[in-house]
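Complex shown without one protein chain; remaining protein chains in place.
The block that comes next holds chain A.
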Amino acid sequence: MPRWNLDVQPGPAGPLAAAEDAFRLIQPLAFPLYGGARRLLRFEEGEGVVRFENVGLRYGMGPEVLKDVTFNIEPNSFQFLTGPSGAGKTTLMRLLFLNMKPTRGLISLFGRDVSSLDPDEVAVIRRRIGIVFQDFRLLDHFTTYENVALPLRVLGKEEASYRAEVTELLHWVGLGDRMHVMPPVLSGGEKQRAAIARALIGRPEFLLADEPTGNVDPTLARRLLRLFVELNRSGTSVLLATHDIALMDQFDARRLVIADGRLYVYD
């Protein structure tokens, strides 16, 4: 799947405005829905997706569970997050999807210092992040279709406006014939794919997946990994938290290893 980088010279209104103008010119050309540049990733000059600087976190008066964590996640990058249980992986994930605030240090998402965001700004930032939970968190009273469509529904879009898009994505993840089935009757792998589809439907710029292959067999795990890789090639930064060394060995990507609350980066 090709990825086109558009180099734009800054115009009088700045580099971002010039990039938007260029995007508007090329947008009418035929691009596959998930195979290419259907959207302009907005990054300020020199801005990464995620920036952690000396981040520390403790629960209450307890010891620090994360110590001096410093790393960046660049646009269009792919990385694994791994480490033993209890090392702070989940805590780091929670910081990344703005579920917690650090005790110290700086966290910046899409160039915004998260400590200064109000609840509405947090919601807007979250729409740029897709999250796949280990326990799926699908709503049992919704069909697979409705679960996947939820991120678009909360934006106030009419059902008719996203029907084709959601149906297409469900076919893409292999759930075309399970659209109108409730989550309790889906298998573990199907739930996982539904959760992934829900994370992707909003075309996130950054995808966080917590043990997305934890509940599936090795064959499906490889298939899901390929799905994440394809997504990364279409321009989304991916952080995949996993314990599965064999899975990580299948794809040569950056590894963030967390141990005893400290983060080690292997590029």
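Note that a contact is a pair of C-beta atoms (placed from the backbone, for glycine too) under 8 Å apart; a residue touches a chain by one contact, two chains touch by 3 or more; residues count from 1.
The rule we apply is simple: contacts and distances are computed from a predicted model.
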Chain not present in the shown complex, as UniProt names it (candidates "Glutamate synthase domain-containing protein 3", "NADH-ubiquinone oxidoreductase chain 4L", "Cell division protein FtsX" or "Heme ABC transporter ATP-binding protein"): "Cell division protein FtsX"
Residue of A:G88, A:P102, A:P151 or A:G189 in touch with the missing chain, whole complex considered: A:P151
Identified contact with the non-displayed chain, of A:N99, A:S115 or A:S187: A:N99
Missing-partner contacts on chain A, residue numbers: 1, 30-35, 97-100, 119-120, 122-124, 126-127, 131, 133, 137, 139, 141-143, 145-146, 150-151, 153-156, 159-160, 163-164, 167-169, 171-174, 176, 180, 198, 202, 219, 222-223, 225-227, 229-230, 250-252
